[in-house]
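Note that one protein chain is taken out, while the other chains of the complex remain in position.
On to subunit A.
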Amino acid sequence: MIEVKDLHKQFGDLEVLKGITTTIERGEVVAVIGPSGSGKSTFLRCLNMLEIPTSGTVSVDGFELTKKGANVAKARQNIGMVFQQFNLFPHMSVLDNLTYAPINVLKVSKTEALERAKKLLERVGLSEKIDAYPSQLSGGQKQRVAIARALAMEPNVMLFDEPTSALDPEMVNEVLDVMKGLAETGMTMVVVTHEMGFAREVADRVLFLDEGILMEEGKPADLLLNPQTDRAKRFLEKVL
């Protein structure tokens, strides 16, 4: 469960988040939408402290990450993250990308890490790429490996930062399919996305952010088809 209270983030004079409060339940899939510059990526990055909030609190599974001196690295082991630009480790094989953190951070045995990696690669449909290097993979394959890498830590929460935005259109679905499968397993997911189809089909709840404010939230069917605020209406008219 993720609890966010009055989250503010400022970059110099620019206030990107202006007090966001929301709670994400265990097993919930939340899509975060909004125009570019709305602060949705910053919001997501505050959830695992890749951006340090200016004020406000973030707790994941009862652990407050924003507390002074909190062991953020420890908390991050429990929060998987998938980036727009994949950020696979280019000097490591797919297998090493998946086993590095489990072995070196969680201290699981090599055999256990290998087992996990094999299972996860099967799940994302890339078993045959186990010895490949990231540069030999397509964008969609890279992103699926990146998802598997995050899952190898067996996190309770998964964060997705525009996971399909850097992909060629024909590769978007293979990544969304993996994410759908993941949602069906009951994973808690927060997904910053421009894929309204994915939000409608998979998300339990949609957050609409604009100018650093959580303007509107609700079930996808309600928010996407019948937005209450003018800003959400205007945004959805443009993207749908």
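Here is the rule we go by: a residue touches a chain if its C-beta (ideal position, glycine included) is under 8 Å from a C-beta of that chain, and two chains touch if they have at least 3 such contacts; residues count from 1.
By definition in this document, contacts and distances are computed from a predicted model.
*Asks:* Choose one: "Polar amino acid ABC transporter, inner membrane subunit", "Formate dehydrogenase", "NADH-quinone oxidoreductase subunit H" or "Acyl carrier protein". The correct choice is the protein name in UniProt for the chain not shown.
*Replies:* Not shown, but named in UniProt as "Polar amino acid ABC transporter, inner membrane subunit".
*Asks:* Given that one chain is not shown, which residue among A:Ala101, A:Met171 or A:Ala232 touches it?
*Replies:* Checking each option in A:Ala101, A:Met171 or A:Ala232, the one touching the absent chain turns out to be A:Ala101.
*Asks:* Can you tell me which of A:Gln136, A:Ser165 or A:Asn226 touches the chain that was removed from the display?
*Replies:* A:Gln136
*Asks:* Contacts of subunit A with the missing chain: which residues?
*Replies:* For subunit A, the residues touching the absent chain are 48, 50, 73-77, 79-81, 83, 85-91, 100-101, 104-105, 133, 135-136, 149-150, 153.
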